[in-house]
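Here is the structure we will look at.
Only a single protein chain was left out; the remaining protein chains are all shown in position.
Labels A and B are assigned to the chains in the order they are written; within every chain, residues are numbered from 1.
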Amino acid sequence: MSRWIRSGIRVVAPIAAAFILGFVLFASAGYDIGEVINGLWQGALAAPGSAEQSLRWAIPLSVISFGIVITLRTGEFNIGAQGQILLGGFGAVSVALLLPDWSPYLVIPLALLFGIIFGALWSAIAGFLKVWFNADEVINTLMLNFIAALLIQWVTTGPLKDDATRGETASTPRVDQTFRLSDGAGVSIELIAIVLIAAALAWIIIERSPFGLKSKLVGSSPRVAAWQGLQIKRIHITTYLLTGAFAGLAGALEVLGPSARLVTGATPTLGFTAIVVAIVGTLRVPGALLAALFFGGLQAAILYLPIVSRLPSSGLRIIEGLVALLITAQFVWLRRRHNRRREL
Amino acid sequence: MTARASKDVVLRCEDIAVAYGDVQALHPTSLAFEQGKIHVLVGQNGAGKTSLARVLAGIIQPAGGRFWIRGVEARETNVQLVRALGLDIVHQRFTLPPNFTVAEALELVSARKYAGAFYSHRRLAASWLGELQQAEMSVSPNARIRDLPIETIQSLEIIRALAGQAQFLILDEPTALLSPGGVENLFSRLRQLRNAGVTLLLILHKLREVLAVADTISVLRAGRLVLPPSDIAAVSEQQLSDLIIGEGATGEAHAEATSKRMARDSKAVNLALANVSTRQSEAEPALAALSLEVEAGEILGIAGVEGNGQRSLVNLLTGLMPAQGGALRLLGRDVTKLKHHQRRSIGLRVVPFDRIAEGASLSLPLWENVAIWKAERFRRSRFAPLRIGAMKAAAEKALDQFNVQYESLEQPAASLSGGNMQRLILARELADSPPVVIAAQPTRGLDFRATQYVWGALRRLKHDGASIILVSSDLDELINLSDRITVMRGGRLVAEFAPPFEIKGIGDSMIGAMR
Partner (left out) sequence: MEQFVVTTIRLSAPLIFAGLGGLFSVRAGVFHIGIEGLMLAGAFVTVGFGSATGSVWLGIAGAIAVNMLLSFVYWLLIDRFKADMIITGLGLTTLCVGGSAFLMNALFNKRGSMTSAVRLPQPVVGPQEGLLAYVSELSLLAWLLPIFVFIVWLILRRSRLGLQIAAVGEYPYAAEAAGVDISRTKLVAMLVTGLCCALAGAELSVGGLAAFSENMTNGRGFIALAAILFGSLEPIRTTLAGLFFGLANAVGINSQIYGGESNIPRQFILMIPFVATMVFVTLRGALSQRRISPGG
């Protein structure tokens, strides 16, 4: 039981510290903290439609973070979720726009499938380069994010251009209404069902499949894994494919859900926030779900706060950054306690 | 210490002791080295040689004792301080960064600094070229360290130390990676240095090398000084060999081993190597045309001083390192091209050298450490989820079978003691009675009880008909368990012994002594 408490403290303490530091900053900049807290509460849960907004952001965050849980467990720093989301959206929107006359019962699964495949393949580029050529995955996934953004910019201003849009908000035409999984609010039974199915799948892959257990061993000590005959390269490639698949699915859900089209420069921070979600969720699926709800609420509040209090939305970005800054640090008092425990 | 001795004594230790946790690596040891001689310190692995050297070089804190360099006490554990007093060490692992040029690397690591805060490439190279020429080395100061042969890098390490005005130079196993010609060159260079007044302390393994170069010799065995620095002429080769190896083997073990091998000829060969070679690895010589066979119900002991190719042999047998020519057969199948996991599925198991870095993942729970590698067996069909309960039950059964002491299957392996962790590894590798097992240093660092347990497990396995290759640097262990012992030196199998084992013969063969 104490193991749970300890890992709980490790998660809650940095978040609390981030909020405290943030609030101190807000207060010293002259904002009324009570007003800010109220705004957070309203924006995330209490105000009409805000709980829905929180859920709307928790949906993509959770799906992406499942993939990131897998990659971080295997010890691979695939930070390319941002690009994989865009590619997933591209795959889905292409299917939906190319087959406008088909039945939704065919198009929707097909669009989701293409989103998944596009995301997985985009991610696998970095994976193959890592496994075959020992090319650093951090820089490659970072580069792939930029390339994906430019690719989407080209798609939305070229081949799949909607003539009514341009510049920063250039986008593809809207997908047919019958292909959509939700309205613009971004929450529906269908979407929630897909998230829950994805969560169940992710949980089975991570906790109940040979791959999941083996990837944990590879991530914790690759040499030990090699001495037990684990096929490390294959596990790595599978990891990249799965990470990209979940991110691609999230991208497809965006396109078929709230946004109904692919927009240039869409959701620029989602991929990063999902990394924080995965870590705050202690690299477990149920934890990631909870963390996604929390950060979904934060995201909703970010968009809501400027309306009710004078606090700009960037204020909550600060808190998000502080969480990421602090969440992996092993503070001395925790470490000492841990060591003492080990001696007993 | 007498007043007379202190006059030309350059290094004096009083009661230096080293402990790693509960393990006493070096018992309180006092000794003194005279100036202008080549002193050699010998002993088996784990005798405490390197520990002593690392204390003297200011790298590790002694558990007790003091030492003086040229009459001045080294009061704190500090590399720079010891260097300033004129003592330097050339480690087994080189300190020159591979991507640096010779001049840059020397400037960085040597206590001698030619440049100030800034330097000109050409002038730095010219300055160090002077040092290189003085040492009669033809290497360019602009060459990259990574492109140089090992002999050259080692010579650079010596130059690095001497340029820092070292008067007392320790070399930790300097011949380990050198070719015979390279060893001869090194020795003549060391003799030159001695004649120039430098005092040298060499840590060596091979008796022939000791006899070739030493002025005085000291012997450490099991953390105790069994021979203080003595004139080499005063000690016979025979005496030295006895001092190094010690008298440990019991006649009882011989008899036991002999009796078990009686029906040898009728059994099947489970593991066979025929003329297999490997490339040189980072730390070990290449294996050259190795052949060996192990029968069912037999333990083949591989003796040898560490670093003579044992690691390459195990890597080769397990498939972690590819063979360059030759063939490897496992239970009658040619497995030369097969990967480790494929060899495992045929029936190979391995107890790795290093419990912590290779044997078990410290952060993972016990049951995962035992069962993950064969996770596929715990599902009903290819797409069915794992039956975690069955996995845990199997792990528990294996752990209990091997008497691992634990509180919960969920506790991380880091919480186990060394002996328990080794039992966990045995539980993982041996629980399903595999036909072929490679056991590499299976009792290193274990206490008496844990060692006995491991030995018992290996014997039981043998009785059940398994073929076991036991790689160990502990002769007692080899003699106690093996049916045959093969000695490895320089990447070759140089001698084979049958019971009753003659401990001195094996020891001599390990260190290359003539008899």
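To be clear about the criterion, a contact is a pair of C-beta atoms (placed from the backbone, for glycine too) under 8 Å apart; a residue touches a chain by one contact, two chains touch by 3 or more.
Owing to the predicted nature of the structure, the values given are computational and were not obtained by experimental measurement.
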Sole residue of B:27, B:70, B:91 or B:329 that reaches the chain not shown, by the stated touch rule: B:91
Contact footprint on chain A, counting only the chain that is left out: 25, 29-31, 77, 79, 129-130, 132-136, 138-140, 142-144, 146-147, 150-151, 153-154, 157-158, 269, 272, 275-276, 279, 312, 314-332
Interface residues of chain B (partner: the chain not displayed): 79-80, 83, 91, 93, 95-100, 104-105, 107-109, 113, 115-121, 146, 279, 321-322, 324
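Quick note on the criterion: only the chains that are shown with their structure count from here on.
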For chain A paired with chain B, centre-to-centre distance based on mean C-alpha positions, whole Å: 47
Partner chain B, residues of chain A touching it in the complex: 3, 204, 207-210, 213-214, 216-217, 220-221, 223-231, 342
Residue ranges of chain B in contact with chain A within the complex: 318, 320, 339-341, 343-344, 350, 352, 357-364, 368, 372-373, 375-376, 379, 385-386, 388, 410, 414-415, 428
